[in-house]
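In this view, the complex is presented without one of its protein chains, the others remaining in place.
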Amino acid sequence: MTSPAGTDSGLLAPTWAGSRAQAETTDEAFLRAMLDVEAALAHAQAELGVVPAAAAATVRDACRAGRVDLGQVAVAARRTGNPVPGLVTALTAVVAARDPEAAEHVHRGATSQDVLDTACMVVARRTLDLIAADLERTAVALVGLVGAHRDTVQAGRTLTQHALPITFGLKAACWLQGVLDALARVRATAAALPAQLGGAAGTLAAYQEYALLADASRPAPAVELAALFAAGVGLAEPLVPWHAVRTPIADLGAVLGLVTGALGKLAVDVLTLSRTEIGEVGEPAAPGRGASSAMPQKRNPVLATLVVSAARQVPALALVLAQAMLAEDERPAGAWHAEWQPLREALRLAGGAAEAAAELAEGLRVHPGRMAENLRLTGGAILTERLNARLAPVLGKAAAKGVLAEAVAEADATGTTVADRLAGLVPPDVLTTLLDPAGYLGAAGTLVERVLRRAGALVPGAAR
Amino acid sequence: MTSPAGTDSGLLAPTWAGSRAQAETTDEAFLRAMLDVEAALAHAQAELGVVPAAAAATVRDACRAGRVDLGQVAVAARRTGNPVPGLVTALTAVVAARDPEAAEHVHRGATSQDVLDTACMVVARRTLDLIAADLERTAVALVGLVGAHRDTVQAGRTLTQHALPITFGLKAACWLQGVLDALARVRATAAALPAQLGGAAGTLAAYQEYALLADASRPAPAVELAALFAAGVGLAEPLVPWHAVRTPIADLGAVLGLVTGALGKLAVDVLTLSRTEIGEVGEPAAPGRGASSAMPQKRNPVLATLVVSAARQVPALALVLAQAMLAEDERPAGAWHAEWQPLREALRLAGGAAEAAAELAEGLRVHPGRMAENLRLTGGAILTERLNARLAPVLGKAAAKGVLAEAVAEADATGTTVADRLAGLVPPDVLTTLLDPAGYLGAAGTLVERVLRRAGALVPGAAR
Amino acid sequence: MTSPAGTDSGLLAPTWAGSRAQAETTDEAFLRAMLDVEAALAHAQAELGVVPAAAAATVRDACRAGRVDLGQVAVAARRTGNPVPGLVTALTAVVAARDPEAAEHVHRGATSQDVLDTACMVVARRTLDLIAADLERTAVALVGLVGAHRDTVQAGRTLTQHALPITFGLKAACWLQGVLDALARVRATAAALPAQLGGAAGTLAAYQEYALLADASRPAPAVELAALFAAGVGLAEPLVPWHAVRTPIADLGAVLGLVTGALGKLAVDVLTLSRTEIGEVGEPAAPGRGASSAMPQKRNPVLATLVVSAARQVPALALVLAQAMLAEDERPAGAWHAEWQPLREALRLAGGAAEAAAELAEGLRVHPGRMAENLRLTGGAILTERLNARLAPVLGKAAAKGVLAEAVAEADATGTTVADRLAGLVPPDVLTTLLDPAGYLGAAGTLVERVLRRAGALVPGAAR
Partner (left out) sequence: MTSPAGTDSGLLAPTWAGSRAQAETTDEAFLRAMLDVEAALAHAQAELGVVPAAAAATVRDACRAGRVDLGQVAVAARRTGNPVPGLVTALTAVVAARDPEAAEHVHRGATSQDVLDTACMVVARRTLDLIAADLERTAVALVGLVGAHRDTVQAGRTLTQHALPITFGLKAACWLQGVLDALARVRATAAALPAQLGGAAGTLAAYQEYALLADASRPAPAVELAALFAAGVGLAEPLVPWHAVRTPIADLGAVLGLVTGALGKLAVDVLTLSRTEIGEVGEPAAPGRGASSAMPQKRNPVLATLVVSAARQVPALALVLAQAMLAEDERPAGAWHAEWQPLREALRLAGGAAEAAAELAEGLRVHPGRMAENLRLTGGAILTERLNARLAPVLGKAAAKGVLAEAVAEADATGTTVADRLAGLVPPDVLTTLLDPAGYLGAAGTLVERVLRRAGALVPGAAR
């Protein structure tokens, strides 16, 4: 057996390398979370009189001392299928070195899944809080962009082709709407993440046994213990153990997919709009950002690329988490074990993407001049829907559509404009009015207002 | 080009073949929903005075007449990428045959996506309502099982091995907890499904243009139109168009995955517990149910199998829906088009699974005798955790675990029981008490009560 | 229970609606394939003397008569978990009406899985043959494009930005390379698809029993039967039954994903290159193709969109098929049942995509003029890698990169060109040569030849 000296510095994951989410989701962070859980359990048991207060304090101190060898625990996990037995052995030794008596109380009544599930929720909670903060930053930045570009007209594009004029303000408001959807769910999910306490088969039997041995007068001390324990680790109290009812895991997958999906929408639009030929937006400049190893002129849209790369991975990880619900028995052989790595990766991908997206939104450069140029590219054809609306009542729907299709085709073939082709049919001044993109924006302004109001209600600092 | 005579009778999908969900999700059902949407749009426009009331009535009658040829519309979709242009052509012809004037008002100001997205939400709404009803049936049945078997002791199993005693009531309560999780989300998602109204690029421009041509005094008639339209189709009013902000689609995928996941948990347990060697539960008997084409003796757990087969597919379909969020521009070329079939299949799989699960829960046969027999299989080893809790304070944690591991191994090797091996160490009457599975159920009763209370609060008819 | 009258005309699947692949993958086609399988089994048993030749002929005639009611069989599948028992009942009745004696020999010794697995392979074989033919069409068309545009210079783009000049011939050769990869695998997979014959638990016991009852002298008649049966249905002979070793299913998923992936690469490039602002290629024109329900001017890239929509779905379906390998026991409860619908959908999506891609490749319009215009957009910056290669040996790597980055930045800021900025540093005629895109194409020509040679070797009609 080789050394477990593997590291995961993020070399292959620039989306989260160096991010705050990375720091919260390392193996060390999970190890610390598991130790925090053991400490909180001892403390909660001390509150119920099951464990001497001094022993609980010793356990807590040992948990904080950081003497447990991560590599040893990891490799030991291969023998038992999960890292907790090895962790308990190591922790027990550390405690015993301080107080052999206290060592008897380590992990008392507990099962591996209580420790690992709760630690996963603790890590998830911390990472979701980071994500929420970055979504808020993104929302505030987008509110700024929306406000600044409420009247900046731009080509709306469908199936890659110019369709109708829109405003860049409306486009950014749509990004904002997705971000707010994600933020609302992240907050709700974070608040609901439950601690896990069930014992070896979800009955809390050993916790209850130890508690009744200490004090036989309480009717259901283990249920009280679960509440104290949840409070101690800062998580929601579970209604019942969820050893084999994996709703919280599936929920995490779904919400992280929503985060990267909402940010991914923003990112794919930035990628498109920053194409050399389109040039309507640009990523924030920073030294070395977007540099190529080969081409001195390149400025790659790196932040958007990192966000998209996350958005292409998280749904697949969420799928593994959704399938974890097919958990046979009181603890499944494989479905549970397949959760941990995908959950961690989804957390740090979403966290890294949120950090990148915030930076992208805060620094996005917008080029109204290029937007105006591009709007002229189709020689007015981008406004044929409007012309159609005016001609149809006069000529009939089918005839109007035919006239306009022909005008567009001729303009295209002859290098002239739709206005040229319709000159005989519609008075010039009317045509000029009808072909002004700024005059055909529908309810864009009202729609923008609606999203801004929602942002103001949801995000401190986004009110205008 | 061959004939579009394909049918999908469910030959390859016994989970939903013949189910009520199938009937709500056929191509015909989607076609009807699209026609309902066209009718509702004309009606809403009539309320605003944009379309003559008589024309709207004619459109509605034509939509209800069912003269549109499904096969033609389907094949035509290959030319335009979606079925709506072909549908509009066909519908316009039907309306024109009644009243050429009215035909001018068909699909006025609308875009394909408004019609198809809204139709998808209408179908989703109807199917979610069916699913909610079947989850309620399942919940009520499980409440009955929980109540009947609150004290039925059974082996708890982890990683396929006997772990501790539990009650079958607690196991069924865990199933119920998952079902209630799913039900709560289904209801919330169904209530939030939004209508889609945005026009060709999400600005509502053509709707607004037509409305202002009819009555220039309203400030934002298209936004009013969206509200009227949503009410007309029985969906939530969208805050803004969601052409390229696909949260509702991703949400549907997630919630349907939760449904099949929660039911799948129940089903995998039924599969395990009905194994020939375990025999603790059996599927409800019905003529021909579970018959084999080869073996007269077989009674296959068919309902559970159908539920599991759905649960293995829906997360993959949900993934496609989650990835639909990466929707570039004002309408993406491909991401949108990839939603429809997975959404439909996920809906009918979840619907069929819910119907099968309800039948399964209502008719599940429980065999307490086999549960009791199986509990005895390990010669008492299933209670070593309890023995450990008693011996550890006396012998020390490590020593106690060693003594018990040895006793279990010896009992196993010699065909005796753990009680035999510990006879010298613990007084016989104490051993008898400690080795009674019914005496080591922890907080099972309290936990069961908690889930029953939740069921009573959520589901009419589940209160006890 | 409602009527099973669901149809699936392809309304929600324009990728395959009306395609030849649709016709091969309908429920009717699967039903016919299952009947073909029953007929082939009876015939193979007749060859071994297990079934009277006349009975086998009667079974075959009955199978061809098409009297089995699809809807009934589909709904009946809900009771048994798969459609075969219902089919056997219906077929037996049809045979019995002709000859009660012959009815005794229907499905003799067989199990549902033999019939359904073999039918799936038959349908897969037919659809793969269609796909191979369409990939060949596509390859031939691409060979033509490559030849015609070997020297058509175009901007190479990486991370959405202009990088270096390439040729459109090389780009099309890369598409071709992917298509040839897919074609080679489709052919290999199609040729290897095995018949399934195992009997109820994979031992061939009942087949053997009936055969030995007929003629006790053969040592392993059931293995002979498998070979005859495979030949009869036109599939490869299985080494052993693969009831629970699902390599063929996983292989199909992988190869179909490769097909849509390779075609999807072509399609995403067509989508990008046909953007309004880029305009370097256009889809083939056809009446009504790409029309919008709202905008008369729109010509949407519909074929590429349909291909991409397939490519976004097939990998998810392939995942379900890959997971089918986790098949417990001699036949799994759920994993097998989850294969059928994803397999069918993946087949028809890949088939429809292949048909659409062939049409796209055959009719693609290429606009060298726009390619040349776009190449000039960066004012020469697209050639800085070449300038760097010349300056680096003179100035040093770092200094050269710095000079060029500054020149590009200044040219960009001042609306001049890179040539202007470097005028003092490099002689004008040298600069003119170095900044000619056609002079910096590396080994593009040689690479193109390599792919053309491969195409010529693999595809009849692609040799040049």
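Observations
By written order: A, B and C. Residues from 1 in each chain.
Rule of thumb we're sticking to: a contact is a pair of C-beta atoms (placed from the backbone, for glycine too) under 8 Å apart; a residue touches a chain by one contact, two chains touch by 3 or more.
Keep in mind the model is a prediction, meaning the values are calculated, not measured.
From the set A:317, A:389, A:405 or A:422, the residue in touch with the chain omitted from the display is A:317, counting the whole complex. In the full complex, chain B touches the omitted chain through residues 155, 157-164, 271-272, 274-278, 292, 294-302, 305, 319, 374, 377-378, 381-382, 384-385, 388, 401, 404-405, 408, 418.
Touching residues on chain A toward the chain that is not drawn are 1-15, 17-20, 22-23, 25-28, 30-31, 70-71, 73-85, 88, 107, 109-112, 199-200, 206, 267, 271, 286, 288-295, 300-302, 304-313, 316-317, 319-320, 323, 333-335, 337-338, 340-342, 344-345, 356.
In the full complex, the hidden chain is touched by chain C at residues 81, 92, 103-104, 109, 156-160, 163-166, 170-171, 173-175, 177-178, 181, 199-210, 213, 219-220, 222-223, 239-247, 250-251, 254, 257-258, 261-262, 264-265, 268-269, 271-272, 308, 311-312, 315-316, 318-319, 322-323, 325-333, 385-386, 389-390, 392-393, 396-397, 440-444, 446-447, 450-451, 454.
Rule of thumb we're sticking to: only the chains that are shown with their structure count from here on.
The most distant chain from chain A, with centres taken as the mean of CA atoms, is C.
If you average the Cα atoms of chain B and of chain C, the two centres end up 30 Å apart.
If each chain is reduced to the centroid of its CA atoms, chain A and chain B end up 24 Å from each other.
Multi-chain contact residues of chain B (touching two or more other chains): 81, 109, 199-200, 206, 271, 308, 311-312, 316, 319, 323, 333.
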